[in-house]
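All protein chains but one are shown in place.
Chain nomenclature is as follows: A and B, assigned in order of appearance, with residue numbering initiated at 1 for each chain independently.
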Amino acid sequence: MQTLGIILDHYSYVITIFLMMSGLYIVAARGNMVKKLVGLSIFQTSVYLLYIEPAKILGGTAPILDPAFSVYSNPLPHVLILTAIVVGVATLALGLALAVRINEAYGTIEEDEIFERDRET
Amino acid sequence: MSLDLILRVGTKLVLPFILLFALYVQFHGDYGPGGGFQAGVIVASVIILLSITFGLDAAHRIAPQPLVERMIPLGVLIYAGTGVAGLILGKNYLDYSVLSHDAVHGHELGVFLVEAGVLVTVAGTMTALFYAFAERGR
Partner (left out) sequence: MNAVWAHLPILIVLVPLFGALLAGFARRADPAFAIALVVSWVIPFCAGAMLWQVLASGPISYHLGSWAPPWGIEYRVDALNAFVLMLVSMIGAVTMPFARRSVGFEIEEGQRPWFYCMYLLCLTGLLGIAVTGDAFNAFVFLEISSLSTYVLIALGRDRRALLAAFQYLIMGTIGATFYVVGVGLLYLMTGSLNMVDIAARLGPAWADNSRTIIAALAFVTVGVSLKLALFPLHVWLPNAYSYAPSWATAFLSATATKVAIYLLVRFLFSIFGVAIDLRALPVAAIIIGLSLAAMYIASLIAVFQSSLSRMLAYSSVAQIGYITLGIGFVNLAGLTGGLVHIVNHALMKAALFLAVGAVFFRARTVQLDDLAGIGRKMPITMTAFTVACFGLIGTPGTSGFISKWYLALGAIERGWWLVVFLIVGSSLIALIYVGRVLEIAWLREPSAAVAEARDPPLSMLAPLVLLAAATIYFGFDTEWTAGIASTTAKGLLGGLR
């Protein structure tokens, strides 16, 4: 019962860890390059959650200075994660571009088939 | 040709308003949600919509590849150049307070320029990404 309470109290962390592990598993277990990139994106998304979740302060408003409010959400993690999202998009775009080039060069994006074709030559 | 008449006319009608909305998002960034990132993506969506309905050649006439590829470094140049302006005017890099007659206006101007740079780069990058993938296998 107590364990259940801890899990419920920290449910956002549970979701974060679940996403993180799912992403890593997809990257490791799938040979298809596009699926690998999907896994990588899920993995990165879990980190966004890790940063954003503690930044929300209960009862806090948007961090714009106003005499009517005294409790604000922490804006810094949002800014950091905006940067991380851009980095993630750049990585995904580059990864997909490489997958397209690999498909043109090898005719497939399945990793085991590519290794086979390299062994043949 | 005649089958997609509504699509073509509709696209033509809607395009200027999308661009206008991009500008609204860009300048509204000072007071609410918005800014260069979002506006840049909206600008790029104009080009993408155009090329989906009228074909890639029509999009290339409006936003040629060399222009798009130059927009990417140009935006960063505006951003970094704004930072260097602070440096040249005797303060640290990215210190906007010296850009105008007082610190508050300086910051407003600095962020305005930076957001303009972000708009240019994001619009260029998104369009270049679209071109790069769309042109494969043509």
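The working rule: a residue touches a chain if its C-beta (ideal position, glycine included) is under 8 Å from a C-beta of that chain, and two chains touch if they have at least 3 such contacts.
Being a predicted model, the structure only gives us computed values, none of them experimental.
Undergrad: Can you pull out the displayed chains that the omitted chain is in contact with?
TA: Looking at the entire complex, the absent chain's contacts are A, B.
Undergrad: In terms of residues, what is the contact footprint of the unshown chain on subunit B?
TA: These residues of subunit B touch the chain that is not shown: 66, 69-70, 72-74, 76-77, 80, 83-84, 86-87, 90-97.
Undergrad: Just checking the interface: what residues of subunit A touch the absent partner chain?
TA: 20, 24, 27, 33, 36, 40, 43-44, 47, 50-51, 54, 76-77, 80, 83-84, 87, 90-91, 94-95, 98-99, 101-102, 105-106, 114, 118
Everything below uses one rule, namely that only the chains that are shown with their structure count from here on.
Undergrad: How many angstrom lie between the CA centroids of subunit A and subunit B, rounded to a whole number?
TA: Those two chain centres are 26 Å apart.
Undergrad: Given the complex with subunit A, which residues does subunit B contribute to the contact?
TA: Of all residues in subunit B, those touching subunit A are 37, 129, 132-133, 136.
Undergrad: For the complex, which residues does subunit A have touching subunit B?
TA: Interface residues on subunit A, with respect to subunit B: 82, 86, 93, 96-97, 100, 104.
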